[in-house]
Structures are given as C-alpha cells and as structure tokens.
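Okay, so here's the structure we're looking at.
With one protein chain held back, the other chains of the complex are shown just where they sit.
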C-alpha cells in the first residue's frame, strides 16, 4: 500500500490518499473523542489546538494524584515522553495502567529516547503494556527496539525505512500498530505495511507536530477499532494538512497557523 | 441587562455592548496592570499573549518558594486550576493568602473540577477565601456549588443559564461576582445579572480562551473596583474580539491569531 502525491490539478477533496481514511476523519469530527494527553510541555498548546482543530477534545492533567482518575473519562490516552517533567514521570505509569484496565486505546510516543536515562527504560517498560499504537521517528523506533542509539533531541538521524525492521519487531511485541514518521512515513502492523510519501518539509520546522501526530492518532483509535487503519488515517490527515498549509505559508510561523486551519478543513 | 449582537452595518467602535464597559478597557490600557497568573501549563502562552494584547502585563511564577513573594508586586492575581502541576498545587494556597492579606483582587477559575480528586476540594476551599470573581463554565459552576458532577475535561455539558442558581449561590458565599461562560455568557453578583449573547463558536475551538478570560477578568478587577462590572467588561471584551477574529479567520488557527490582534484593537 502506498500513497503518492497527486498531480497539482487534483482537488483536495478528491485526493486519492484521502478516500480510504475519510471515514475515520468523519468519525472523529462526529464523535469528538476526549483524548487525555500527557505530553511534552513545549508542545502542549499545539497538541491541544490540533486536536480541537481536528474535532477532538484534549484533556491534559499529568500528576499521579489526578491523571489516573480523570483518564477514566477519556476515550483514548496519548503518552508522549517529550520534556518528561517529574509530574509526568510519576503520573504516566499509573495512568497507563488505568487505560489498560479499562480497555481504552492508547498511544505511546517515545520522544527523544536514546541516552536519556529515565525515559529510555520507561518507554521500553511501557511497550510491555502493549500500546494500541507506537508512534515515533526512526531513531526513536531503533532505540526502542534496542537496535540504535537514538537521535539528538527530537530529531531523527535515520529514515523511516531504515527503522522498518525495528518497527515490525515492536509491533510483534505489542500486537498493535507502529507509525514511523519521516520524509516518507511508514505505518505497519503484524500483517500490513503502508508507506505515505506525503506531507511537507515545513512539518519538522514547527515544534510539536510529531507530538500532535501522536495525539491525533489517539483520537483516531478512539473512533476506529483497527489500530493500523487509525494510525494510517492520522498520518495521512496530518500530511495532507501539512501540504495544504505549505501551499499558503510564507515561512514556519504562518505554516503553523495554516496547519491548524487545514486540520479542520481537510476532506470536508 | 442584556447584550445582543448588533446588525452588520454597525461599526465596531459604535457597538452598543461596548459603551458601558469601554472605561474599563481604557483603564487596563492606560494602567497596564501586572497580573500574576497561576494557570494551566497548556494555556500559559495564550494567557500571557492575550494579557499583553489587551495592554496588561503577565507574570507567571507558580512555585511555593517564589509565587507568594512575587505576588506582592502584582496588581491582581488569577488562579486557574487547569493542568494543576505539583508546583501549582503547592503554590496556590499560599499565594492566594498573600493576595487576600494585601487586599488585592483575585479571580478563581475552577477549571475541570468534578471528579478530579485534588482540584475539586481545592476549588471549594478557595471559595472560602472569597475570590473577587469566580469564572468558569456551567459544569464547573455546578460542581463548585456541589449541585453537579462537573464536565469532561475543560468542556461544559451544561448551558450557562442552567448554572444560574449555582452561580448565584457561589456569589452569595464570596460576596463578589461570578461569570459563567457559554454560548450565552452570564455575569452576576448578589444584586445584578447580565446575559451576554455575543462571541464566536470558534472561541472554544482554541485552547485556553477560557483561561484567558479569567486572566483578563483579573486585569479588569485591577483597574475597576466593581467586580461585577470588571467581569462583565472582560467577558464583552473577549466576545467582541472573538467576533472580529471570526470575521477574518479561515479556521481555528487563524482565529487564534486574529483574536490576539482583536484584543488589542477592540474599541480603539
């Protein structure tokens, strides 16, 4: 399965990449799932605004005192190791436990693992709780599978294809889907694999677009029972929004604004 | 008292809703009050940028080690239970105590109370310190008064009118004003009540606009001695800015940008 960029004459609504995932987008917009996000402090606003633009609803409590309780209200959970505050460090394990107990879908985003001494073992431990979807860049997937040193910060020094084996190995362990973000994105589970050659070079020029993809993936898992299709829908959604935004942007600042507008507009 | 949407031919500067509150807006712009905000991490930037756009000045320290001391510099205090970090949990009670001791106006925004086990009793306890204004959505006011279960996350599942009795009950306890945000906003104190049927459906599509309203209310209480009029001014200010932004926006991302521009422009 492969999504290629259409010719310039194709209307956005007729984009061939959109058709297979359009029902997932429509379900998010109709059901407005409540997504509990424990995410990097730096990306909280774009994650929340991106979820709202997509039609979902964010919730962001992260302390051990409150996060496990309020996650019982959520339709899905998104765990991003981002800046990993002490509050998040303490709150994440217990919150995941509640989501697993209640059978809620959840997404793990092992941001910036590698040499970081707390998040790296934490991410590997969370894989044992079998996240519905794992989303990361290639370096993070390689580090998660134990076959690479990780990237520098939130960057990836590897391509998504280079992490295909590591991603497949993680998917075998979780029984769910894995999405590897990059210039070409890779989404896979035990049986299927899709390459998505869409998006914009401006996406990594805005902080938190990867974190947003993780949360958007959680929103899609809340409304669609197939983790692979949910992860693919989120990836295509953000990529198409990125293309629409890039067509209007005059730089990374305006791209960020248009991206949020486009998340709302894609496929309508 | 009731503010209705004017016809499309009315110039913004002549908006009839603006006249009664224009002196409060002018005073904020002239006095540039320093507003100490302990607010949700996710909304810090829009709160700070919104205050700056309105002509006020934000300050955001929240630890117990520093917040009570630096709040002595502030002209007003805004307490929002938002993401409620451990730092904020620890810092809020002592900071409120200093504001009360010094006779500074302060606003309580009981964000997302209901089932959350720390913030819900904390909000009720803070009401005993008699906030100048309580600002929340209907579900939060119902939960604060003990007559409703709260919403899901920062959403309200009730209309402002449905919370009128709860809001009046809270106002009797505090002796101040209460503002209930919704499609129609309600502002009241022991003697007066105003319905504000203005604003934009895009306001709840941007994270932190409610938090911003709480902080803007604090800015207004810093320059105007009547809590009811200050709360009403802030509500009208944000609603009119929201309408002006909606007229220019092509989605929630551009709406957020235009909202900040409009907070600066309304009534000038």
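When the chains are written out, they are named A and B in that same order, and each has its own residue count from 1.
Throughout what follows, contacts are C-beta pairs under 8 Å (C-beta built on N, C-alpha and C of every residue); 3 or more make two chains touch, one makes a residue touch a chain.
Keep in mind that what you see is a predicted model, and the values were worked out from it rather than measured.
Colleague: Looking beyond the chains shown, say which of A:18, A:67 or A:112 touches the absent one.
Modeller: Answer from the full complex: A:112 touches the omitted chain.
Colleague: Considering the whole complex, which of A:31, A:72 or A:86 touches the chain not shown?
Modeller: Per the contact definition at the top, the residue touching the missing chain is A:86.
Colleague: Which chain B residues would touch the chain omitted from the figure, given the whole complex?
Modeller: Contacting residues on chain B, toward the hidden partner: 34, 36, 41, 44-45, 48-49, 52-53, 57-63, 65-66, 69-70, 72-74, 85-87, 256-262, 264-265.
Colleague: State which residues belonging to chain A touch the missing partner chain.
Modeller: 40-43, 45-46, 82-86, 89, 112, 115-119, 152-155, 204-208, 249-254, 256-257
We adopt the following convention: only the chains that are shown with their structure count from here on.
Colleague: Just the number, please: Cα centre separation of chain A and chain B in whole Å.
Modeller: Centre-to-centre distance between chain A and chain B: 32 Å.
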